[in-house]
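What follows is a short report on a single structure.
Just one protein chain is left out here, and the rest sit where they should.
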Amino acid sequence: MAYVYRFKEFVLKPSFLLPLSIFIGILIYSFIFPQTIAINPGRWYYAPPALPPSSKYLFGTTSMGQDLFLLVPLALRNTIVISFVAAVISVLIAWSVGSIAALSSSIVRVVLLTLTDVICVLPGLPLLMVIFYIWRDFLTIPLIGIIMGLIGWGFPARAIYSIISSLRQRTFIYTSYFSGLAIYKIIVKDFAPYLLRYLMINVVGTMTWAIGNEVTASIFGAMKMEEVTIGTTIHWAMYYQAILLGLWWWLAIPVVFLVMFVLSLYVLMVEIDKYLFARARVTWG
Amino acid sequence: MSINNSLIIENVTKLYGYGLLGLKKFKVLDSISLNIDLEKPKIVVLAGETGSGKTTLLRVIMGVVKPDSGRVMYKGYDVHRLKGSMVRWYRREVQPIFQDPYETFNPLRRIDSYFRDTVRNICGIRNGDEIERRIDEALRFVGLSLDRISGKYPHEFSGGELQRISIARALLTNPKILLADEPVSMLDATLRVNILNILKYLKEKLNMIIIYVTHDLSTAYYIGDYIAVMYRGTLVEYGPTSKVYQEPKHPYTYALLESILEPDPALREKYPLIKPSALEIKEFLIYGCRYASRCPYAKDVCFHKLPPFIEIDGEYVRCWKYTNYKE
Partner (left out) sequence: MARDILIMNNLDGGYEVFIGGKRRVFVHAVDNVSLTLRDSEVLGIAGESGCGKSTLAKMIYGAIVPPLLVRSGSIFLYTRDGNVVELNRLSIEEVRKKIWWLEMSYIPQNSMNVLNPLKRIKDQFINVFKYHNMEMDKNEVMRHLKDILSSLSLPPEVINAYPHQLSGGMRQRVVIALSLLFNPRIVIADEPTTAVDVVTQRIILSLIREWRENSKSSLMLISHDMSVHAYMDDRVAVMYAGNIVEVGNVFDVFKEPLHPYTRALIESLIRKGDKTIRKGLAGQPPDLVNPPPGCRFHPRCPFAMDICRREEPPAVSLGKDRYVKCWLYASKR
């Protein structure tokens, strides 16, 4: 009575195709489209200021004379790059620490877990804000991501540690061993789906965490404000009283795109997970 | 009984760490010694309550848990010091079946992938047709066939079928020893007997030794030729099943056998009401005979030193009573 379906069925399901197309659409808009524009959208006063959305300026313009239709993809791109870099760093560190801790002797394990606990307990946002503000002259977009990754790997490391520790004990690992599989083959065949699932959770989770921190830090001004990110855009919108002046598009459009990005990524992950693990689910959702 | 055709467990001890940094140790297995002759087919039952160390002992024999002292010799080779192709050889000679049929297989993998892996890697057969023939042959032994299992996932089978599939997989390499870890405890009563009958049949038809771990003493009697009784990590009595059941020598074996309830209401009056003992905690930390605090015959020496194995009447018992408490 399983809800198993084949790969082709999966790829053509509307609940998979819809978030996939939104996701790919946003990526194209953020990464490919900006290559085609000649000017730097972050500069000021190249367009008439404070215009609502119209046929000429699809998303309207800001008080500083920027065309939102050109500004938003750049902002999205930078924000996505920051969060992705943070996710990559976090995965690299968390997975190394977590798996070494799970597979080694008591002393090494205790040392690594204590280190992980220290990182978990660090107050992320305040620390990030302080670092970004002090170093704001030296920050680049990738560097912001790296710093975030270095601060946020604590909880994923703990999770990898527990996943690998428990997988090691499971009886089917012994069955695979007695089927003659070498250790690396057991890791690929038996551990891989569970690890892949966590990899997706790790990446998406860290990305949303990083996006959240970036936006919050920028709103408070603790960021290199010259860079164009979703957070800095919102900061400027609030700084220039966009709501009071009725310039709703300046705030709404970037936020809507951000939410669509995160949501489509999340739904994609859920659908992939459902497909991978359908055969393990028998009578409950 | 030759060394080259026996499984010899020599003084195996396994420690487990607990407390801060795992520095405090207690003995999960304490100087277990057992000799099993591989010449004739037999079923050896390892019986004991939960916490007796029987599953750990089975894992030591399997080769996946290393003893802290002592060794396991199989046909003259130290099981934990095998290298290279000998490791594969041992996996051919010894195969396990586990308690929970649903945990025995990865729910995300197809069942036949395990069979193909076993035949390819351990038996070394590459020819596709030959592989299928072997798999089908093994499945027929347990009343199934290759078409029934082809392409299916574990959850598509019932517990009883899955356990039979697990046995079939173990048979693929034609092992000498089958290590069965409570294979029927998760099955229903009417299915249990079927699996037990299969094991008996395998023993006779394929000339195998089956080491069967259980806490259920009625199935132990039904299926076992020899029985080894374990208590809190020590082996207390070993001998032919009928002898041990009729004349249990160790006080623990006696108490255990007295506690088995018969499935016959007419016999209920012969069970007097018994009172439990108060001391259950910290029994693992005693260094002498683990049963001493509950034993009606315990004397001073029992609390301090583990008794040696004494041979009486075709059985081995570990109890100071039989040396008149002299060391």
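For this structure, a couple of remarks:
Order of writing sets the labels: A and B. Residues in every chain begin at 1.
We adopt the following convention: a residue touches a chain if its C-beta (ideal position, glycine included) is under 8 Å from a C-beta of that chain, and two chains touch if they have at least 3 such contacts.
Only a predicted model underlies this, so the values are computations on that prediction, with no experimental measurement involved.
From the options B:Tyr16, B:Phe141 or B:Tyr222, the residue with contact to the unseen chain in the full assembly is B:Tyr222. Within the full complex, the residue among B:Gly84, B:Pro265 or B:Pro296 touching the omitted chain is B:Pro265.
From the options B:Asn35, B:Ser113, B:Asn194 or B:Ser293, the residue with contact to the unseen chain in the full assembly is B:Asn194.
In the full complex, chain B makes contact with the omitted chain through residues 49-50, 158-161, 188-194, 197, 215-219, 221-222, 245-246, 255-256, 258-268, 271, 273-281.
By our rule, only the chains that are shown with their structure count from here on.
Spacing of chain A relative to chain B, judged by their CA centroids, is 50 angstrom.
Residues 17, 21-22, 62, 64, 88, 91, 95-96, 98-100, 103-109, 113-114, 117-118, 120-122, 153, 155-156, 166, 169-170 of chain B are the ones that touch chain A when the two sit in their complex. The touching residues of chain A, when paired with chain B in their complex, are 2, 4, 106-107, 110, 170-172, 174-181, 189-190, 193, 276-277, 279-280, 282.
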